[in-house]
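Part of the complex only, each chain left as placed.
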């Protein structure tokens, strides 16, 4: 099982979620994050002070997927979240040592 | 029925011509500035301090409706990324219209005018408020200083265009909005205010009843909103993506301040602290509450839950509906108007809008135009002779004068048509010159940061 972490543009969330569902993904977890990268933010001005916004709003998606699905999941995210513009984000894949479903105590792939 | 015949048609044609004259002569008038000499001060009039006190307070109350009332009511309903852009619209319009009203708007709306344009616009004698001194009086408000009446009416001139914004949030350029509203205020609002409220106004003379602005404020802004929404088109993602209201607590504050401020709007329209004002306040309270309940229960039955957005929308619908009626009906009429507005505006802002498919984003049309029209019509039904004008008022349908309902209908249609045409022309001009809509990317990522360089947490 792998743990996929994707940082994407916020307005792409619903598309990505639906595309993953289409793939058979049953669950995922989402959080609001701020991203710093090549994409440069705009400037916020407050009276005398100007701040260049170095952090841009992004959405982080985390999902554990069974090994067979990982490749397609990553590819699906990459394709769906893509706008071709700088700042589209990244996908990282990590190994999972164990997984448990809290409701039932099921472990391993059955936990998903 | 005759008013719908050719005479009526001609009259409204003249109206458009009058506006033409207005545009042409405004330049001239502004160039000459105003006939500077204040008329030789007449003997100081004896103002009624109680009436003046109430009108000063009413002015504050109506200003409260727009800032922060309407700003919050609308601001709480849009998505987080557009909150500041939305509240900015109300605030900036307050500033802009105040200045335009000072420069020329009041003069167009509330001076006598002359000749064939008199039923449609005033004259330029109060450009830059010249001649408005401590002793001057507007004939529509004989017991208070003109400065108070001018400022009071200014607050109506402010909120009307601010209401339009409900239809165009999330997608209109701020610069375009400023131009659109500026022109609209002078070319649409001021003439319509003259037509309905000035003693020489076309609809006023016909006998159309509009106590506090059902046509001038609500049908006017609602129709303009619809036209603008249709012209601009839908927001990206409308109907497919969830447009989560940022914070309905803000909207509830806004609706509450609208309610409280509306006492100044309706009871203030009695232009004095008298029994007419008292009755107007009472029926305003009653119709608003009834409409809030009506919307809430309708939604509860239809959707299964009573929502905060629902009850506040209903209350606003009731406020809108009672506006034209508030000086003419009694508490029972108010209850009926409340129920009608609560139920019908619910369906116009939900079922009807979804059916027809336009994106009247925050329902300026669905609540204000529809509610205003219902109220204006029912004013014709429920007006009681013993309530209007200190007891010497016009009777409505229930007291046998069904012709009043037709008159009211003419008022509604006349204002709606004139407003729609005027709004469309202005939009077209601004669109051609600077463009109305923000870039797709700006719309997608939010107007707050792109247009104003600020964000909310």
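Lettered A and B in written order, each chain numbered from 1.
By our rule, contacts are C-beta pairs under 8 Å (C-beta built on N, C-alpha and C of every residue); 3 or more make two chains touch, one makes a residue touch a chain.
As the structure is a computational prediction, the values presented were derived from the model and not from experiment.
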### Task
Can you tell me the subunit counts for the whole thing, written with the labels shown?
A x3, B x3
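Just so we're on the same page, only the chains that are shown with their structure count from here on.
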### Query
Using the average of all C-alpha atoms in each chain as its centre, how far is it in Å between chain A and chain B?
46
### Message
Show me the residue ranges of chain A that touch chain B in the complex, using the header's touch definition.
### Response
11, 14, 42-46, 53
### Task
Flag every residue of chain B that touches chain A in the complex, lowest number first.
237, 241-242, 444-445, 449-450, 453-455
